[in-house]
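Below is the structure I would like to discuss, written out as structure tokens.
Apart from one protein chain that is not included, each protein chain of the complex appears where it belongs.
For chain A:
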């Protein structure tokens, strides 16, 4: 499989406008997230000229977070149970970059999946073949091409990305591989190992603690259609002037927003914004579902059936989940994004 990957990509030549060897990129040429800086990069100032007191504040913040998470995440669940409001407040301010990978795994439920399924990922990567292999290969070098980790042809970044996507396309053959998944996997791989990234993808799409999001990629893209519909209604409701203007000009959300949802905001948004959205999205969506479940059980005196949930409940949940997504992007944008 990996062999095929190398052979097929070897045919394409590195584009001529980029003369530098992938290995020769200087640290000063990349931003704090590892993306190669454009000449007039607006985030230039943030990396270097941070005042010292801000640096100290950051240190204190990380200390608090370490305490909250515990060694390897051992204290997390208890902390969340005891002080959910503190967790929520801190997550909204942004998870410290050094703990992001671990915390994402804890709040998405992927850690538990990993522990419950030893050896499964390896099996999928090494022994299984996927009908989507060629499609995946074609997109590998087109995923975050300006990030140092993914830039090098056949380098560790591109190999991991291929492995995760191939493994998922085998794990769920109904979904297979759909363009856009690469950006989810790529984002995750910047913060965790291949196997961890794979299980987080599973947790998200199959719904470990969230409602499953595989509808983003299933035939007909049902969840994308739903989000687009809801988004349009929300614009009309909350921004009536804009909504009216859009409908007069026959501009509908599928023209500009399908890529937001298909890649869960990881494709075209500035990277720091995408990260902050993911922080809040992963945590609050699962929290909301938990609240809805408790609420349901209180009202109906019984547990919420897994497969037996009625459409109405699902719609309510999805609607809630969706409004959170938009709320998040609003609040993050207003927030000091540049930090």
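FYI, contacts are C-beta pairs under 8 Å (C-beta built on N, C-alpha and C of every residue); 3 or more make two chains touch, one makes a residue touch a chain; residues count from 1.
Rule of thumb we're sticking to: contacts and distances are computed from a predicted model.
The listed options are "Ras-related protein RABC1", "Dynein assembly factor with WD repeat domains 1", "DNA repair protein RAD51 homolog 3" or "Proteasome subunit beta", and the UniProt record of the chain not shown names that protein "Ras-related protein RABC1". Only one of the listed residues, A:198, A:231 or A:267, touches the absent chain: A:267.
The hidden chain makes contact, of the residues A:30, A:178, A:208 or A:235, with A:178.
Only one of A:58, A:75 or A:135 touches the absent chain when the whole complex is considered: A:135.
Annotation for chain A: contacts to the undisplayed chain at residues 11, 15, 17, 35, 135, 138-139, 141-146, 178-180, 182-183, 217, 219-221, 224-225, 248-251, 254-256, 258-259, 262-263, 267-271, 274.
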